[in-house]
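Scroll down for the structure; my scribbles are underneath it.
Presenting chain A:
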Amino acid sequence: MIIKAEKLTKKFGGLVAVDQVDFTLAAGEFKSIIGPNGAGKTTLFNLIAGAEPVDGGRILFQGDEITNLPQERIARMGVVKTCQTSQFFPSLSVMQNLSVAAQPPSSWRSLWRGKGLAQKTLRQAKAVLKQVGLESAADCPAEALSHGERRYLDLGLALAANPKVLLLDEPTAGMSPAETRQAARLIKHLAQEFSLSVILVEHDMGVVMEVSDRVLVMNEGRIFAEGAPQEIRRNPDVQRIYLGKGRAAC
Partner candidate 1 sequence: MEEKLENPYSLKIVWAILLVLAPMPLVLSTPLATEILIYAIFAMGFNLALGHTGILSFGHAAYFGLGCYVTGMALRYLELGVFPALLLGTLAAGLAALALAALAVKRQGVYFAMISLAFSQMLYFLALSPLKGLTGGEDGLKFIPKLAIEFPAPLDLSKPLSAYFFTLFFFALAIFAMRQVLNSPMGRLLPAIRENEARVKSLGFPSHALKIMSMAISGLFCGLAGGLLTVYLGYVPLSTLHWFTSGSIMMMTILGGMQSFSGPIVGVLVFLCLQDVTGNFTERWELFSGTLFMALILLFPQGVAGTIRQRVRRRMAPAIPEQQT
Partner candidate 2 sequence: MIRRLVLIALICILIPCAAMAEGAKFGIVLPLSGPYAAMAQDMKNGAMLATDQVNQAGGVLGGQAELIVKDSQLKADIALRRVKEMVEEEHLTVIGGNLSGAISLVINEYACKNNLLYMSYCYNSLPVGKEFCGKGFTSAVIPYQNPDALATYAFKNLGKTWMSLSADYRGFHDMMASWMYNSDQLGGEFKGNIYHPLGTRDFSTYIPRILAESPDILVLNNYGADQIAAIKQFSQLGLTKKMKIVISKTHLHIAKECGKAYDANIYGGATYYWNMKAAGEENKKFVEAFTAKFGAPPSGDAEAAYVGTKAVWQAIAKNGAADNVDALIDALTSMTVQTPKGSEQFRACDHARQQSILVLRGRGDQSKDWDVFEVVQEVPWEETLQSCENNKNNLPYGNVPIPTK
């Protein structure tokens, strides 16, 4: 198990966003989390990535405990997340964005060895540039990119930080159906090529079905169901909580 979480809890004031959730992710596994709005998907996602402090329970990454470590430590260990709204460096060019992310985290302190390191970082950045298909916009500032391109750049930044576990928060949000399918195929391909384990938070069932090894359904802060994509799709309770016919018997 590359990631193991036990009894993860997160409260915002009175509201229990994540309630005693156990969660596992195997190496190389592609797991999606789905559920209606407010089910606690993104909160669980942020707890694992260290973006939100954990109120209860613990998280293990490759056996070591990472509960409540500062986000940059967790990211340095290889658990890197993208954001729902694309986050990047607006006035820097796309290549500059990627080369910042591609820089080995341990190098932040060094004031020397500029040249040697730069070439290695540049090669990796160029590779990611090709993978996310942004070669044509390499030199223009990130803020000049279209919405879709910004999502790819956000993804590229996470990839450039050579993660072991990739946490994707609705990467295809706001994309046209064609773009969404193309993005889903790309993510699946990249995950296999780099043998990444991925946690995907997603609404679009089409994408979920196509890319996930396993699917997790959350509702009101608890795991409601878990299984292979086809199983989950056919499960009546899942349809009910999604379509809101009435409370699921729980």
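Rule of thumb we're sticking to: a residue touches a chain if its C-beta (ideal position, glycine included) is under 8 Å from a C-beta of that chain, and two chains touch if they have at least 3 such contacts; residues count from 1.
Quick note on selection: all candidates are chains of the complex that A comes from, given by their letters.
Because the structure is a prediction, the values reported are computed rather than measured.
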Of 1 or 2, which one touches chain A within the complex?
1
Can you list the residues on chain A that touch candidate 1 in the complex?
49, 51, 70-73, 75-76, 80-81, 83, 87-93, 95-97, 99-101, 103, 105, 107-115, 117-119, 122, 138-141, 143-144, 157-158, 161
